[in-house]
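As you look at this complex, bear in mind that one protein chain is not there, while each of the others sits in place.
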């Protein structure tokens, strides 16, 4: 909702990134979400991460579905193209866009309703295809925009604002993604920007589908006592297991890490994601173990966060399709059309 | 395709079940599938299981999507109502049907294309709701009816008939169902009727959503060398881990099992499913452990089969909805309509 | 277009309240409206809200109409301007001579921009900040405070408001006092500072005696309960959500066994609309009365299943509470732009039954009719409501129910009937009316058949044979045509004083505006006959009505004249007779709009 313009004033001494841009250059229209909504915190983290990575805003593309969360693509990076599509089907639009031009940075923003009910199929299949994008799932356990129905991520026993108790087992995006072969799986909390900003940077730099499931409380419909997605509940039970940050190629990784303490994962672009284990026995490189650990702690009500799994070895969609590195949307026509002679020649086979 | 009637002749001395019916009474129209198709074996097992359980055919309901697998509902239980719906959306129709009358036995038949691509969302959410039905997923790794495209269950590295190699990670119905909280999860092979028939019986008697993922080779499009869903490959690598059979209440469980060898799981109707562990260390009562074991062996190319997980404690959809035990579709109208006096009374609130 | 001309008077004026979404204004405004209703004076209320939870502009319009009209008039006589972001536009909308009320806590430039209106400042924030401690109360109580001021200005009986407050907060007595206090703040301030009441004001009448105030979704949900519906499946979408909320509420009241706590209904929140309609297909096929409420995007997603139900002949009741399209459009604004889609939804040759309720009263009755028709014709039936009907409180006649009414379950064979048959043929036209007999699963072994969306013959068997396929397809049209005389019949209001040359056709929420426009036009000497269409396929009456006039205006709330399109496709009416009169801004239609357009057309004809 860009109907209210946010005044855009760059402070003279504001910090500038490698492109000479300030934080303000990464902002968007004024948010129309409820005051205090977790999604607004996530939006701020997005802007910060892009700023710190010095990504040119117009070389980024924001795609979303429908929901309060999906609206937020309008509230950061006003110089990026945005596409606020239809409910639950952002992944397919992002997939098509990424096919057309693999040279831009793709961010998908969605909600738990958008991704886990109507959009479950597309979410799962974008993971399978390993589309090169950052997928932010702003998870509040409810349908915010339609006023508070349970979503599929609501936990068993969690209470709605009206007092109803959810009985169906939740779909956990993290374990689901792991079981579908996802290559970058993280969980975070909108209330912890120190953790989230570096995760976003790592996700943006990961080559393939990067999922960040952010618990992002809905203050209007799911922030009451009895809700397991409330701010208070999440604050109490979330547990950072693995910290991750992106280190560009230019910055040499200076420290040499003690074994089991921090590990650099080398990226496509020469940079690295540095993993710092806060839980010694958590291994974000072993899918099976990660799954088991998360499942076990989930069962105890603990919310394990951080970069829970990473695999830089798998090909992304572009590579699996042997896509040329030149964007398909800029190919000159004469390289695409085989021409009349070829047409004459091939028709010999039709006689 | 019931256009070809199968001659229906009961042999005089044919074995009869408790209802006095013979195997023939559980058959359907002549199959129009390819000779040798795995799905026909599954169909035969279905008929046998119903016969052995002495279920009245007209008290069973068969629902399916679209695909060769989905056609098979016409080929057994000709005295049951069948509903061959639209592609991928059998689960919702089954859910609605079960809501209308919880007193019948519901069987859903689907394929890997039907369930894991277009139908993934419905499949997952029927599991979450724990709809009381048996869900047969006849899994051949391809789209049979549309002539051999890869389905989402195709393994990485599996080859198509034309020689293409699949690169995307498979969606495994078993691990997916486990991660979604399914209460009865089995895997089987159409080539092993000894294992499948008892599993079907157990699944039919389970109170809730019973998934049987049957590897059921497509002889026309996915039975070649290089395919991991071919008959030969499956035969070689499938491994029965847990055998399960249904024992009705009337039949006392005679043997007393040595610890760790066989365990009866008590059912709603008073009968039991008796689990016999062929793998000593496999525990079909521990979701996390089951998941980890299957994932580990899958990774090695081993196809673990049998009743891989069971949980009789969870409420099914009817119970979660506090549904009356009387079928909703037979309620007399005067019990449903509050009448004119109530209408007058309630309208006081609208002034 | 010119603005309306009539001046406000006793029991004849419009109050518009401009608020910020999420500040609790809607309930205060509703209370204001209801207090007038309780004074026996007819009211029309329209809540125009944004697709947002908090912060965007929202408006509430209350028309006080002693004459009992049901539409917006198009006037604004009093504006309560509570939203700084929309001041300019709100003030501009006020008619010359109108009254502007604003919060004078802060100086406001805009209020000075017009000299032709009376500006009344009330220091609402200041008073509330002084009186209340909690921040949230300070915001909320401003609403009650302006209600008090308005009550004083319009001489609304404060005791009536107080009673309403007590009822509203019956379960939260603390809130009663707070609200009473706020009410008094505004009331007293107005009495003290302004000359109360204004020349236009409320005076007790006795015109709301057998009336209720209800929204269409609540009424439709209630209608489903009375119809005996037992299964409801849905996916949340504005503006249909409250229909299922209502069904749930009534079921909880009437359908839970007090002893066992068991439910004789089942409501399923589906994972999406594809699943919601699939659940209805499953439940209906299995013999329950089942339905799904949704809006345009939902119908688009349901299209494939709708075609399946049409071809496999499964009853289906769908409520499309229409909102502004295309695509996400304006999800909290009103339109009638799904008519054509619903009439022919799905690929292949398909045609469906549509019902067009004009107000919440008909949402109740047509909900019940829809189930009868769906089961009688074994086919999808759409109830095409819209956000104006569905989500606004309308004053309507008290709902009635005939206890002798029995549901029409259509041609369903019971066990005995099946037993007596030689053989059961699912799709055979036994009675010559195009409607075949059906059986329900579980009834009898001989009644089993195989339902399919693929080619089938009269026996229900698979076929790829031309003649067999066509036999079924041809019967389906015959069956559908047969419904023309069984959908609710059109309602005709003849012009007074004999034969009118011109007519009007309208449907759904356009009704009240047209009725009023007819009166206004008649007063100006332009007499029009008016027919309101209530169902599709059209009965012959519709063509007869049009043919009896030189021209007929077809009033619709969409851009593409969609119902006129159905008339072109399905009747023999010459195109030139049907003049489209289209309104598609998203705001509920005003009588003024209809009146002006027809007057213009008349003027042009005369001058031509």
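Per-chain residue numbering starts at 1, and chain names A, B and C are given in the order in which the chains are listed.
As a convention for this text, a residue touches a chain if its C-beta (ideal position, glycine included) is under 8 Å from a C-beta of that chain, and two chains touch if they have at least 3 such contacts.
Please read these numbers as outputs of a predicted model, since none were measured by experiment.
Engineer: Given that one chain is not shown, what are the shown chains it touches?
Structural biologist: A, B, C
Engineer: Check the options B:21, B:60 or B:86 and report the residue that touches the missing chain.
Structural biologist: B:86
Engineer: Among B:21, B:68 or B:107, exactly one should touch the missing chain; which is it?
Structural biologist: Of these options, the touching residue for the absent chain is B:68.
Engineer: Residues on chain A that touch the omitted chain in the whole complex?
Structural biologist: So the residues of chain A touching the unseen chain are 1-3, 56-59, 61, 63, 73-74, 78-86, 89, 91-101, 103-104, 121-122, 124-125, 129, 318, 321-331, 333, 335-340, 342-344, 346-347, 350-351.
Engineer: Extract the touching residues of chain C with respect to the undisplayed chain.
Structural biologist: Here the touching residues of chain C are 50-51, 56, 296-297, 299-301, 303-304, 307-308, 310-312, 324-333, 335, 337-338, 340-341, 344, 346-351, 452-455, 464, 466-467, 469-470, 473-474, 477, 558-560, 562, 565, 568-569, 572, 574-575, 584-587.
Engineer: If you put the missing chain back, which residues of chain B would it touch?
Structural biologist: These residues touch the chain not displayed: 1, 4, 32-35, 66, 68, 86-88, 117-118, 120, 143-147, 149-150, 152, 220.
Going forward, only the chains that are shown with their structure count from here on.
Engineer: Would you kindly tell me how far, in whole Å, the mean C-alpha position of chain C lies from that of chain A?
Structural biologist: Whole-Å distance between the two chain centres: 40.
Engineer: List the centre-to-centre spacing of chain B and chain C in whole Å, with centres computed as mean CA coordinates.
Structural biologist: 43
Engineer: Which chain B residues sit where two or more other chains touch them?
Structural biologist: 121, 124-125, 129
Engineer: Please list all residues of chain C that touch 2 or more other chains.
Structural biologist: Only 271-272 qualify.
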